[in-house]
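Before we start, here is the structure in question, set down as structure tokens.
Omission of a single protein chain aside, the complex is shown with its protein chains in their original locations.
Entry: subunit A
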Amino acid sequence: MPGEGSQTSPSGRRDGFNDSLRAVTIKQILDAQPNGDEFKIDGTTISQLTFVGQIRNIATQTTNITYKLDDGTGSIEVKQWSDADAMEVNPIKAKLVEGAYCRAWGKLKSFNDRKHVNAQIIRPVEDMNEVSYHLLEATAVHLYFTRGPVGGTNSASGGAAANGGQGAQTGGGAYGGADLSGYGQVAKRVFQFLRESPQSNEGLHQQEIAANLGIDMAEVARAGDDLLAGGLIYTTVDDQTWAVLEAD
């Protein structure tokens, strides 16, 4: 007891404080990798989880109610500890019957290598579209952690879609949302060229920019320095290759 108590004392666990809420499938919970007292999904430490499943079994004990939830990807026990002060009949609980879909929020625990979730809240799903919504959200979050944000440099189809949207949005102004009022004419042209030219995520080399704009290399370099200093572009593979810094 003393040993375990000190293990989990705040001093030992302050690194990477995390109180996120993540939508997951039950398969992801079952596949979660233990990491000390915590678990990781897609390489990211998890805290609160939320998921939707169908109640397969309900076991009422003196201290808790254990629901077995099944979402088609797997099944897991979800424990809701009884609150002694709330002994009056809960109208929500009456709807949590076998076969019903519900959404749970809670934390993943492991006891003797058996995973379960300690749930703070379990409520019935009233609109069945929530089942689809949840599974799509879990997929989106999974893709965020495994492939990066939508529109990020390494998400192929998502990135293209996001860029399409951006193009439409910035049709009016060549500089997008960026404020180039304090920059010289060359810097403005360089920035516009970087924004509008098709390129890989490495951006463009200053030589290419100079050649395309018909501007002297030295001037392009100076303009680039200004844009770099202003945080509007950034260097990629070397100091002479730039890409537009997309700030949202």
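Here is the rule we use: a residue touches a chain if its C-beta (ideal position, glycine included) is under 8 Å from a C-beta of that chain, and two chains touch if they have at least 3 such contacts; residues count from 1.
Everything below uses one rule, namely that contacts and distances are computed from a predicted model.
Trainee: Out of "Replication factor A protein 3", "Exosome complex component RRP45", "Proteasome subunit alpha type" or "ER membrane protein complex subunit 2", which one is the UniProt protein name for the chain not included here?
Mentor: So, among "Replication factor A protein 3", "Exosome complex component RRP45", "Proteasome subunit alpha type" or "ER membrane protein complex subunit 2", the name matching the hidden chain's UniProt entry is "Replication factor A protein 3".
Trainee: Where the complex has a chain not shown, which of A:128, A:217 or A:237 is the residue touching it?
Mentor: Per the contact definition at the top, the residue touching the missing chain is A:128.
Trainee: Considering the whole complex, which of A:25, A:50 or A:199 touches the chain not shown?
Mentor: In the complete complex, the chain left out is touched by residue A:25.
Trainee: Considering the complete complex, identify which of A:93, A:107, A:123 or A:142 is in touch with the unshown chain.
Mentor: Candidates A:93, A:107, A:123 or A:142; residue touching the omitted chain: A:142.
Trainee: Mind pulling the subunit A residues that touch the left-out chain?
Mentor: Subunit A touches the missing chain through residues 24-25, 27-28, 54, 56, 68, 70, 72-75, 99, 101, 127-129, 131-133, 135-136, 138-139, 142-143.
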